[in-house]
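A single protein chain has been omitted; all remaining protein chains appear in their positions.
Up next is chain A:
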């Protein structure tokens, strides 16, 4: 169906040189070429457009910039990222916008580009030079921060990757809206569920990488926030051992029980392993028979391909028809970025970054995104409020916020940094 999109991916299997690609007409429309009714159908389509839209469509240019750090393969080959990670979600969002745009006289394009970290700045300059001012970025936090500085106030970035709370707090950036949930939203989602289950005693196992420590700190804060108790912490040090070898499972079966034995009494293991070094080895191997949550077992995610509630089935199907694969979190987040742009443009009638930002942060903005309630932005730090799915891999186990976690404004604000505690200044807060 869709041609593979060249670009370097975070898989350790670079699939080619960085290449830019702009999509206007979508692969799905091309697919319709097989349909015998095509000419009639298209004729109707254009007639409909003539009736309802101005003759000259205004162009809304968007982009997705993905910064790929070359890392080793994931523990499970099922998690290896596809070459069009994130881009495919943006293409679906762009197609959704284009369909709506046909009725409102707006034309949408999306340019996708994947580059190495050292090329990030040049890639951003290139997009700016093409007059693209609405850009979704899938990158780590430090790179996003650099891009934000380089982009300046004339460009609006959508963070569709980085989880860092700092970027939503003291280090928040006026020209960045976050469609990706933060670490604290994810850790709050898990801890709320554990408290609902009455599993308050946590054995926290974290990795040795900086992002693992940030995630562990997020779990500590969540535990304090909701009254859970971290009874003990252990660090799984990444010694650079083999992630996947022929005999790996033999070693794992011996090492993990030893690593987890003689812990203080606990109800559940929470794994903080953003670097992806050990967490998938924990289930079934812990010394005590206990459930695992966090980076393995029950995972908090912005999206999952098994999710079906709230009309998600048809959304999943549209994505799978377009791409031939399941939707990942980065795809959902890039789709969100495109749909935020689409809603702001449709409702405000303008496509400049300043108007899109102002509309997204206004109280008129709302977005239906297959999560059972409207998504809106936190005006104090530009974070998109959203329910978080909890999945064990095959089904949606639960969705946070959990019942009973009330809030004076929105139960969604029980997840992540709330207005009274924010240190963000860039949003006039």
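FYI, a residue touches a chain if its C-beta (ideal position, glycine included) is under 8 Å from a C-beta of that chain, and two chains touch if they have at least 3 such contacts; residues count from 1.
Everything below uses one rule, namely that contacts and distances are computed from a predicted model.
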{"item": "Chain excluded from display, named as in UniProt, from \"Sugar ABC transporter permease\", \"40-residue YVTN family beta-propeller repeat protein\", \"NADH dehydrogenase subunit L\" or \"Cyclase family protein\"", "value": "\"40-residue YVTN family beta-propeller repeat protein\""}
{"item": "Residue in contact with the excluded chain [from A:355, A:373, A:396 or A:425]", "value": "A:373"}
{"item": "Contacting the left-out chain in the complete assembly, out of A:100, A:255 or A:425", "value": "A:100"}
{"item": "Residues from chain A at the interface with the omitted partner, ascending", "value": "37, 40-41, 44-45, 47-48, 51-52, 96, 99-100, 102-104, 311, 314, 317-318, 321, 339, 346-347, 366-368, 372-374, 410-411"}
